[in-house]
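Only one protein chain is missing; all other protein chains are in place.
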Amino acid sequence: MTTTLRPSPRTKPGNRSRPDKGSTPARKRSVRRPRTDLRAALIFITPAAVGFIAFFLVPAVLGIGYSFTDYRVFGPVNFVGLDNYAALFQDPLFWNALGVTLEYVVINIVVQTVLAVGVAVLMHRLTRSIVVRGIILLPYLVANVVVALVWFWIFDYSSGIANQVLAFFGVHPVSFFGSDVFAIPTIALVNVWRFMGYTALLIFAGLQTIPKEYYEAASLDGATENRMFWGITLPLLRPVLALVLVISVVGSFQIFDTVAVTTKGGPVNATRVIYYYIYELAFEKFKFGYASAISVVLLVILAAISLIQLRILRADKSDLG
Amino acid sequence: MSALTPTRTASTSPATRIRRRPIPIGKMIAWAALLVVMLVSLFPFYWMLRTALSTNADLPTGAGNLLPVGLSISSFERVLGITQPTGTGGSTASLNFWLYLRNSIITSTLITAGQVFFSAMAAYAFARLRWPGREQAFFIFLTALMIPPIFITLPNFILIKNLGLLNTYAAIVLPYFFMTPFAIFFLRQFFLGISREVEESAMLDGAGHARIFFRLILPMSRTPILTLAMLTYITAWSDYFWPLLVGSDDNVRVLTVALGIFQAQTPQTGPDWSGLMAATLIAALPILILFLVIGRKVVENIGYSGIK
Partner (left out) sequence: MKHTLGTMRGRIGRRSIALIATAAAAALAFTGCSASNTSGSSNADLKGQTISYWLWDTNQQPAYQQCAADFTKKTGINVKISQYGWADYWTKLTTGFASGTAPDTFADHLNYFLQFEGQGQLLDITKQVKSANIDLAQYQPGLADLWVKDGKRYGLPKDFDTVGVFYNEDMIKAAGYTDAQMKTLEWNTNDGGSYEKLLAKLTIDKNGVHGDQPGFDKNNVAVYGLGLSSAAVDAVGQQGWAPYALSNDWNYGNKTPGTTKFNYGDSKFTGALTWWRSLIQKGYMEPLPQALSETDPSTGYLGGKYAMVTDGDWMNTTYLGQDKVPTKVAPTPVGPSGKRASVFNGLSDGIWSGTKHADAAFQWVKYLGSSDCQDVVASKAVVFPAIKTATAKAVEQFKAKGWDVSGFTVQVDDKTTKLLPIADHWSDVQSIMTAALQSYLSGKGTVDDIVKAGDQVNALYK
């Protein structure tokens, strides 16, 4: 199920089976290894499992439980069966939230991933400089809420520098966060700024795993940068790209801070992303049961998307050459 | 293949992996692109600095000025607790900056140490060990990523309160101490790439899994582990909401929470802009230094050593 990323001297490239099979018979195939490492695995997993169960699983199960009730944080808990789920399918705000979030995710992920891969490759090929890397990562060092505030300030209609620059070029000032056309793209681009460096760093770490020999060989054969990128870099980046995409998409769906600071769901409902809607329901309207139901639906959607991504990208496998 | 023609691949430094061309136009464009990205990343920080060095009252009138307006370092004095923060958004309590800095360092270090270590153990089990239900278990751990934090916050808060740990370092650290799905996922992807032979030969020599893990896998994965440690540290450092909930007492309050006083305090007034910008810059500084120090090590150990 797992393969090496580097060519083993004893196997032909492309052989996905355990490298020992059919190779030098001088060595015993499987040493003292029992058929399963279950006991060892359990020991290694236990601390993480404790944390997972206590701080993730139990709350999640509780949340799923609430989705079948009309829990209002205070007061009696009444079982309402699937009422919440029936209600959300008929809730225009829910569908609006899904649509708005989808628009956001597409813009955000496409721009962010393309840029991140590009920047990572550029860093990989052009420079070792710690300064360059530091600068690219800088946006990640600022807390979410502050990033939103800074950009809100930069894009402020009257006193923000963005409109001042536009005015300098004779362009009419733009309502970045107030126009229902610009609001979501603006929020998406703000978050691209925030996470692009972090994503690039992850991809960069993955680029380190690609053996130099491949590039040298290909270069000898006359391959262009372009060919090498598509033929060597991308395929061998697959495990890390899978990681990056899954993490980014899931994180992107959970956009909240920027909306809470700048648009608060407006204008009208143009930026009422799903996570903000859930928050409003839970902490302002105290409709915790209903909010839980929407959260469960979100969880299922994300799990499905991640599963598909992992399958398509065959995240647990890697090409050899 | 490559060993036979040394002249063609004379230098293997990254800069010349690009095939030699008479005029490196491609390289110039590449550098230009990288510079643009760096500029875009940097500009808001310049803007933060410019605003931090300005006076709040002058900001609306001097909107188009690229330089600080009403130049003064009073905002930095407010942040460092040298002077009192003033009204118009800021709180009137004075800031015990160094105490909060200490608290941030303690909590971030604890979180990073625990999380990286325990996640590495789990990642090892998911990547290198063979056991039934492994992939399914991994996916379940992964779904922890997708649980909306809102589910988690309230129950965790109550759990911490029931454990009697409110307003302690433990409260701030615990939910992240054992794992995050990201840490496990990240390390698993890298552990997957370690060649089997190294492990097999170690086992032949009689090493158990523990020995293999500590003596072999961990040292080989120095780069990803350091990278993860750095990212975890930064994430823990910038965390705001959870420490706000469980760590309000002064003796455990972390920097991000303390600096929240520069954000809008009442629904109608705005933040203390210059103070907030100064606070952000100062809060990011320790992390930047950490990055430069550790980053250097990461760069020096470039070349992930799956097989020597």
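Order of writing sets the labels: A and B. Residues in every chain begin at 1.
Just so it is clear, contacts are C-beta pairs under 8 Å (C-beta built on N, C-alpha and C of every residue); 3 or more make two chains touch, one makes a residue touch a chain.
Nothing here was measured: the structure is a model prediction, and the numbers come from that model.
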Touching the absent chain when the full complex is considered, from A:108, A:248 or A:263: A:263
Residue touching the undisplayed chain, where the options are A:62, A:189, A:218 or A:234: A:62
Touch criterion as defined above, residue of B:106, B:166 or B:294 at the omitted chain: B:166
Chain B residues touching the omitted chain (full complex): 57-61, 63, 87-93, 153-155, 157-158, 161-162, 166, 244-245, 248, 260-261, 263-270
Contact set of chain A toward the excluded chain (per top definition): 61-62, 64-66, 68-69, 71-81, 152-153, 155-159, 172-180, 260, 263, 266-269, 280, 283-286
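Criterion: only the chains that are shown with their structure count from here on.
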Complex interface listing, chain A residues touching chain B: 1-2, 4-6, 8, 18-20, 27, 31-33, 36-38, 40-41, 44-45, 47-52, 54-60, 62-63, 73, 115, 118-119, 122-128, 130, 132-146, 149-151, 153-154, 158-161, 164, 167-168, 193, 196-198, 201-202, 205-206, 208-209, 212-213, 215-217, 219-220, 224-225, 239-240, 242-243, 246-247, 250, 254, 275, 278-279, 282-283, 291-292, 295, 298-299, 302-303, 306-307, 315-316, 318
Contacting residues of chain B [partner chain A, same complex]: 1-2, 5, 8-9, 12, 14-15, 17-19, 26-27, 30-31, 33-34, 37-38, 40-42, 44-45, 47-48, 51, 59-60, 63-64, 66, 118-119, 121-122, 124-132, 134-135, 137, 139, 141-152, 154-156, 159, 174-175, 177-179, 181-182, 184-186, 189-190, 192-197, 200, 203-204, 208-209, 213, 223-224, 227, 231, 234, 237-240, 256, 263, 271, 273, 276-277, 280, 283-284, 287-288, 291-292, 295-296, 299, 302-304, 306-307
